[in-house]
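Missing here: one protein chain of the complex. Every other protein chain is in place.
Letters A, B and C mark the chains in the order given here, with residues in each chain numbered from 1 onward.
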Amino acid sequence: MAERDRLGRKTTAGGAWATRTVFGVLLLAAFLVPLALRGYWVRLLANVFMFGILAQGVNIIAGYCGYLALGNILFFGLGAYVTAVLMTHFGVPFPVAFAASGAGAVIFSAGIGLLILRLKGQYFLMATLALSELMREVISSLDITGGGRGLTLPMFTGGAATVNNFFYYLMLLLMLACTFCIWLIDRSYLGLAFKAIKFDEDAASVMGINPPPYKTAAWAISSLFTGFAGSAFAYWMGYIDPGVVFEITPSIKMYLMMVLGGAGTVWGPVAGALFIELVSELAWSRFMEYQFLIVGSILILTCLFTPKGLMDLVGKKFTWSLFTKGIRENKI
Amino acid sequence: MILQMIINGLLVGGLYASIGVSFSLVYGIMGIINLAQGTQIILGAYLTCAMVQFFHIDPFLTLPVSGFVLFCWGYAIQRCIINMVGKGGVVLTSLLTFGLNLVLINIILLIWNADFRGVNPAYAGKNFELFGATIPYVRLAVFFVAVVATVSLHWFLGHTQTGNAIHASAQNKRAAQIVGINIRHSYALTFAISSGLAGAMGTLYVILKPVSPFSGADLLMILFLVAVLGGLGNIPGALLGGVVMGLTDSFSVLCLGMQYQKIVLFLGFILVLIFLPRGFFGRRFYG
Amino acid sequence: MKGMIGIVVIVFSLVVLGCGSAGAQEAIKIGIIEPLTGPAAYDGQSVVEGARLAEEEINARGGVLGKQIRLVVEDGKADPAESVNAAEKLLVRDQVPVIMGAWASSATLAVMPVMKKNATPLLVETATSLKVTDPPSEWVYRICSNSAIDGQLMEKYLVPTLGFKKAAFMAANNDFGRAVVTFWSEAVKKKGGTVVLTEYHAPGEINFAPSLTKISTSGADSIIITSDIQTASNIIKQTYEMGLTKIKRLVTNGIPSEAIVKLAGVEASEGVLVHNYWVPFAPPKGQEAKNKQFMDKYTAKYPNKPVDKYAAFGYDGIRVIAQAIVTARAADPVKIKEALKKTKVDGLTGNIQFDDKNQARPYSSVSRIEKGKPKLVVRLN
Partner (left out) sequence: MKFLEGAGVSRYFGGLVAVNEVDFIVEKGEIFGLIGPNGAGKTTLLNMINGILPISAGKLYFQGQCLNGLKPHEITHLGIGRAFQIVRPFEGLTALQNVMVGGIFGSKPRKNTKEASRGAEEMLAFVGLSEKMNSQVAGLTIPDRKRLEVARALVMNPKLLLLDEVMSALNPKEVDAMMEMVTKVNSQGITVVMIEHVMRATMAICHRILVLHHGRRIAMDTPQEISQNEEVLKSYLGERFARMEAERRRTID
């Protein structure tokens, strides 16, 4: 018997059980990984989780709300620098700096969001790109941030394994928190409001939604988690400079992960991050000369054949027409 | 010095403008943000380097060839790949072009390796004085070619049948199809023109500056700024945008120093977006 | 649901596939982290190629401690996060007792804490940031130079010999560029010169005409250029276009003159001064045969590539490490660290021995490009 959840989506009791079991096993496995694997693999997975957080960040603003914040790496850099400056110049302990990074990112995104979230689609996209470049340049020429020299953070105390495990669990928990937050949004009226804005902002406002506060909220949540990720990254690396934390490539990678996994789905971006990071790690270590070709081709094939992401394929029969569906729908 | 600064700004602004036009065109007609455009320019640059190396000819002579090669590439890629996701929205199309960008970089890497290339015609150091300002002949020539290319593109779109067909496909897809315009062909042609222009600009770019397979990223921000300042899809607007950007380059260095040049540029850009979201004279919104 | 499980299975089998690549080997492993892909790949590959020559040579002589040596190369992409991953891979998977790398200063600085935590020494071959050896870390040794040393050495020559009385700087706005400006400014000022203008640029900057106009009206008699190869050549090219060839131009920190000639052109680079470390065309007295031998071998193995300083530093780096393993009498990280302190190698890039900050002093010199060929002007030590 098909039941419906609060937002009128069909759920079947049996399916929910299977899903819950698989997720439970995966979660347990994720928590146990540092016991079984060491060093490099823990680090690699922590990196995957970090990208999971970043991809979830863009998922909220772009996947749900339809606002393409291509320069979202801005908050990553901002979070990293808030932590670095507080820890090196003011001797603040990491937990406080971490919280301050999140707060800083939210304040910044909310403030600037009220101004630039009025811009439609592509103009917003470019404004965020320009903002992230602007932030990079400003940080490169300030004294307190070390300018282009970067900052060396106080070292994490503890042995090599402790460092890896600490950041592994930090990234894992952050990612789970972020995903939980999206899950809550997805099943509440907020999710409906975000999606309504994404599909047709004018129609949404005629239906009684006042878009600016919702958009700002979406961007603020997005920036909060991105800022946290930046903060953790800075402490993890121990050294940051503007070129490292404001690079544009990760920004595009986040979008790739989101689209590959499924934009506007709860778990899609995480799946995308896992897939892309592991595949590229293996492709890059084995087919060095062709790495861009491989990643580029994956990207093109994704856009052609699974434009709605891997999550869209879940629970469907694998047939040829499922794969050509994207082309049939999007072809001019 | 102020005159010299104005001339510097104008000369580099011409190149910025035509680079921006090639990007703006595709956006204006098809709504696609082509993230591969920077690397297409670099591909044009590499073609020029190769031709100069093999045939020992003047780099300016290679312009039609690199333009033509990129034109064909652009037509094929639009017809075979980009059209397949044409209706998929901005995220999908820009991710697709980013994928193309990576593939292009890899192709350049496989053919030419990762090291830098440049062409250096013997006349590069010739210049003349005008009211105390130095004007290098090469830069003047680059400026001239870039502006001619842009203006003739504008004329082509406004005054030829093909150009009108392209315009029609941009304004109303279905109506264009009804009057017998092959819309896939129009779109492919638009993309091809944009790529061809990019190839030609690659030739000019490499005359001024050495390139590596990754230099496309440096150009992407210029593309965005110029195209948005001029109003996306607006060719005369992009011309103005390029010149404004060139002048901003010059005067921010003069008044504040090079370190602050980018800050001025991006801050100015964001302010323009906030207060004049349709650029200097972008198209207006019709309900 | 089935699809989901399928994805999970694929991903995990990939993980397992990746895991099972390490095998037991008799040879002594030496880890190397270099950019093999991305914009810095060309230089990173040069280092690796130089290192491979050293590996072959040492193994041909019977290896060290009766065992062969084997280089394990990982791609750090000149990126801190990737380089740290690479280090972790080398330390955990391959259990290497010593690593050479990681090319870029930012990557090296990020790798350093990992080395300390794992108690394994790192030999730095190209990263110039002052922070690598200041404050010194007992686990980090450096064979290339840094800006403080360079500034000190240039003091005797910059104003007195080369006549840089009113110098202008055009430097990249990063750690490297700013360090050069700081120490070389001191060198100019101490000998009575003045610094008339300092302009920092972003990496990859395109248009230098405005800055050059400013410099030409500032009365500067010389420009000191500190940047990557591409940008430095671009600046040289634009000085030529603007007709500023009367102003002396000096490119710092070992950018090969051949690259400048190739990218900026023979005419534009006429008279440009180049500050270099290892220079193939003018080996120090008594080193000629050794240099020729190295260059011949390199050209034989990599015929399409000109030999550069990166290859030389890679070659020397591996020789220093091999020597340290011999002194340590064991492939043990802690013993190698101790041995490195005492190691002396008469290398191509300098007479290598480490001071109290674990810093070696490579040869350096200034050359002038004349008709596309560099000519030695002054040897700095």
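In this section, contacts are C-beta pairs under 8 Å (C-beta built on N, C-alpha and C of every residue); 3 or more make two chains touch, one makes a residue touch a chain.
Values in this document were obtained by computation on a predicted structure and should not be read as measured data.
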{"item": "Chain not shown: contacting residue from A:204, A:218 or A:232", "value": "A:204"}
{"item": "Chain not shown: contacting residue from A:86, A:134, A:193 or A:271", "value": "A:193"}
{"item": "Touching residues on chain A - with respect to the absent chain", "value": "4, 6-10, 188-189, 192-193, 195-196, 198-200, 202-210, 264"}
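The rule we apply is simple: only the chains that are shown with their structure count from here on.
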{"item": "Distance between the centres, which are taken as Cα means, of chain C and chain B, whole angstrom", "value": "35"}
{"item": "Interchain centroid distance [CA atoms averaged], chain A/chain B, Å", "value": "31"}
{"item": "Residues of chain A whose C-beta touches two or more other chains", "value": "137, 140-141, 291"}
{"item": "Numbers and ranges of chain B residues touching at least 2 other chains", "value": "217, 259, 262"}
{"item": "Chain A-touching residues of chain C, taken from the complex the two chains share", "value": "1-5, 7-8, 11, 14-15, 17-19, 36-37, 75, 79-81, 84-85, 88-89, 91-93, 106, 109-110, 112-114, 116-118, 131, 172-175, 177-179, 200, 202-203"}
{"item": "Touching residues (chain side chain C, partner chain B) in the complex", "value": "38-39, 41-42, 45, 173, 199-202, 204-207, 209-211, 213-214, 217, 229-230, 233-234, 237, 240-243, 245, 259, 262-268"}
{"item": "Contact set on chain B toward chain C in their complex", "value": "1, 4-5, 8-9, 11-12, 113-118, 120-122, 124-125, 127, 134, 136, 138-139, 208-212, 214-215, 217-218, 222, 246, 249-251, 253-254, 257-259, 261-262"}
